[in-house]
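Next up is a structure, given as C-alpha cells.
Left out: one protein chain. Kept in place: all the others.
Read from first to last, the chains carry the letters A and B; within each, the first residue is number 1.
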Amino acid sequence: MRSTLSLKDRFSRWLPRLVLSPSLVAIIVGVYLFIAWTGWISLSSSKMVPKYDFVGLEQYIRLWSTPRWETAVANLFVFTVLFLAITIAIGLLIAILLDQQIRAEGFLRAVYLYPMALSFIVTGTAWKWILNPDLGVEKVVNDLGWTGFVFDWITRPEYAIYCVVIAAVWQSTGFAMAIFLAGLRGIDTSIIKAAQIEGASLPRIYLNIIVPMLRPAFLSVIVLLSYISIKSFDLVLALTGGGPGNSTEMPSTFMFSATFRRNQMGVGAASAMMMLMTVAAIIIPYLYSELKEARNEH
Amino acid sequence: MSTLEIDRVRKAYGNLEVLKEVSISIGTGDFLVLLGPSGCGKSTLLNMIAGLETVTGGEIRIAGRTVNDLSPKDRDIAMVFQSYALYPTMTVRQNIEFGMKIRKVAQADRDKAVKTASDLLQITHLLDRKPSQLSGGQRQRVAMGRAIVREPKLFLFDEPLSNLDAKLRVDMRTEIKRLHARLGTTIVYVTHDQIEAMTLATRVAVMKDGVVQQLDEPQAVYDRPANVYVARFVGSPAMNIVPALLEADGTAVIEIARRPAARIGGIALSADALRRYAGKKVLVGIRPENFSIASTGSTAPSLTIDFDVVEPTGPDTLAVFQLGGVEVTARLPPRQAHAGREAGLAVDTSKIVLFDSETETRID
C-alpha cells in the first residue's frame, strides 16, 4: 500500500522535518557538540591555545585548589541564597499587594518591572554610582544630618558581595513579581470568599491557603533565579569588576579571566563545565517535570 | 455518482488497534451517521476518509476510486469541524474562498460561488466580518459555506453541533437536514448524540471499541437493535433490559419482588430460536413507551408493580419501578402514575426484543 505513494507525496511528508533540520543541526552543534568540546578541553593541558591531549582530571584538581575559585564558589553560594530569598520575598509581597484591586496597578507593575529591560551593565553602572561612599547614598544620608551613617560596603572586601546582591535584587524582583502575579490571577477567587466566610483574616488566608497554592510559581521562580545567579557575569563585572581584590569573584568571572586573561584555557574550561553541571542539575529535572505535565494536559 | 465504500478498514497505533476491520458502504445521496461514545473510533474513521490519518489496512473508495494514498485535497471532499476551524485572520468571504483561491478558480466564479452559498445559508450580510465577530451558529453556517463551495463528492461533518447550546443545536440540525435535502449530496456525519443520528441519518452505524455494532436505517436500529449495547445507546430514556426465563411456549417469565411473576406471552420469535432458548434465561428489551396503564378487559399481557419515582416531563411522565431485579422506566401519559402506588401495566408485545443473556445479541 505504501509503495503507491508518489514521489511528490513522499517529499511533502518529509518536508517539515527537512525545514526543521538546519535549526536542529545548529542546536546540536552550538549547544551539545560545543559542550562536548569544552568538556574535552577541560580534560586536556590547554593553556593559551587548545591542545587535544588528555591529562585526566588534572585541570579540575588545579581548579579546586585555586583559592580564587574557592572564593568564587563561596560567593556564588552566599549570593544565590540571599538573592533568591530577598527577591522571592519582595516579589511575592508586591504581587500580593498588587492583587488587592489596586488603582493604577498597570503603572505600578511597570515601575517594578522596568529594571528587567535594562542591561546588567547599565544596572551595574548605576549602582556603582549610587553605592559610591564619597558621593552616593552615604553622603546623602550624612548631609541629612545623620553624620555617623556609614555605607561603604562596595569598598570593603567582606561586604562587597552584598552590593552585588542589592543590585541583582533590584533588577530581578519584577520578574518574580510577574510570575507570582500570574499565579495569583490563576487562583479561583471564590476560594478567598469561602475562607472569609469561615472567618479567616486576609493575611491568614494568604499564608495558609493562597501561598501554598503558588507552588508551581515558586518552582519556576526558584529555578529561573538560580539560573540567573549562576550565569551572572555582566553585573559583577560592571559593579565591582570582581573586586575589591577578588572578593566578589564569581564562577562566571573566574571562567572569563582564566580563559581570556590568564591563559589557563584548561582551568577555564573546567570551571565552565562545573557551571554547566550545576545548571543542568537544576534545569533538567525542572524541564522534565514541566514537559511531562504539559503532556498530561493535552 | 458519489458513493463511499469502506472495505475492511483497520487502524492501529503501534499495538493499539482502534479500528478493527470496519466495512460500511453507502450510495449517492445517503446521509451516514457514525454514532458512538468518545473513543469508539468514529472520528478516527472520519479522519481516515478525509485523508488526515493514514490507513493501516483495508481500502477506502470514494466514487469507486481508491483514495488510501491520496492527500486530502485530491479526494474531492469537504469537511466541517467541531470547532468550525475558521481561519481567524480572514473575513468570512476570504474563509469561504480560500480553497478556491488555492485551486486557482477565477475571481468571477469565486464570487458567484460565494454568493450562491451565502444566500443559501443566509450569511450574505456577514461576508466582511471576521470569525471572532460571529455567534456560534453563524460560525457554523460559515463553516458549512466553506464546505459547500467546494461542490465535493462527499461532505464530512465532525460533531458539528456539539459546541452549540441546546436550542441552537436543534435549529442547526433542521438546517443541515434541509441542506441535505436540497443539495442531495452524500454526507458522513460523526456524533455521539443519538437524537442527531435518528433525525438526520438515512443510515446509522453504531460503533463501539472500533467495531461497527449495527449498520441500518435509524428506525430499524431503534426498533430492532442488534445487541444490548445498541439498544441502550439509542433512545432516551434507554431501552429497559430485563432478565427473564423463556418457557417452551414462548412466554417470558419475569420475577417481580413481593408479587406474582409477570408472564408475557405472544413475543414474535422464530421456531428455531424458540427451540434453542426454551427453558433458558434471556434478556427482554422493552422500550419505555411500550408500557401503558392496563385497562380493564384488555387482552394484552399485564403486570402489577409499585412505582418508586415519578418524573413528569410535560408531555408525558416517566415512572420508575423494579422489574426482574432491575430498575425499569415507563413512559406514560401525564397524571397517570403516582409514586408509591400500585399499578397494573400493559406491555405492547409486538415491540419487544429478546437478547441472548450470554452474548447479548438479538434473538430473532
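In this text, contacts are C-beta pairs under 8 Å (C-beta built on N, C-alpha and C of every residue); 3 or more make two chains touch, one makes a residue touch a chain.
In the analysis below, contacts and distances are computed from a predicted model.
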| item | value |
| --- | --- |
| Protein name (UniProt record) of the chain left out of view, among "Carbohydrate ABC transporter permease", "NADH-quinone oxidoreductase subunit I", "Extracellular solute-binding protein" or "Spore germination protein" | "Carbohydrate ABC transporter permease" |
| Residue of B:Ala50, B:Val230, B:Leu246 or B:Ala337 touching the missing chain in the full complex | B:Ala50 |
| Residue among B:Arg8, B:Arg103, B:Arg259 or B:Arg341 touching the omitted chain | B:Arg103 |
| Residues from chain B at the interface with the omitted partner, ascending | 47, 50-52, 71-73, 77-79, 81-90, 98-99, 102-103, 146, 150, 158 |
| Hidden partner chain, residues of chain A it touches | 12, 15-17, 19-20, 23-24, 26-28, 30-35, 37-38, 41, 50, 90, 93-94, 97-98, 100, 102, 108, 110-123, 125-130, 135-137, 139-140, 143, 170, 173-175, 178-179, 182, 202, 217, 220-221, 224, 227, 230-231, 233-234, 237-238, 241, 251-252, 255-256, 259-260, 265, 268-269, 271-273, 275-276, 279, 283-284, 287, 290-291, 293-295, 298 |
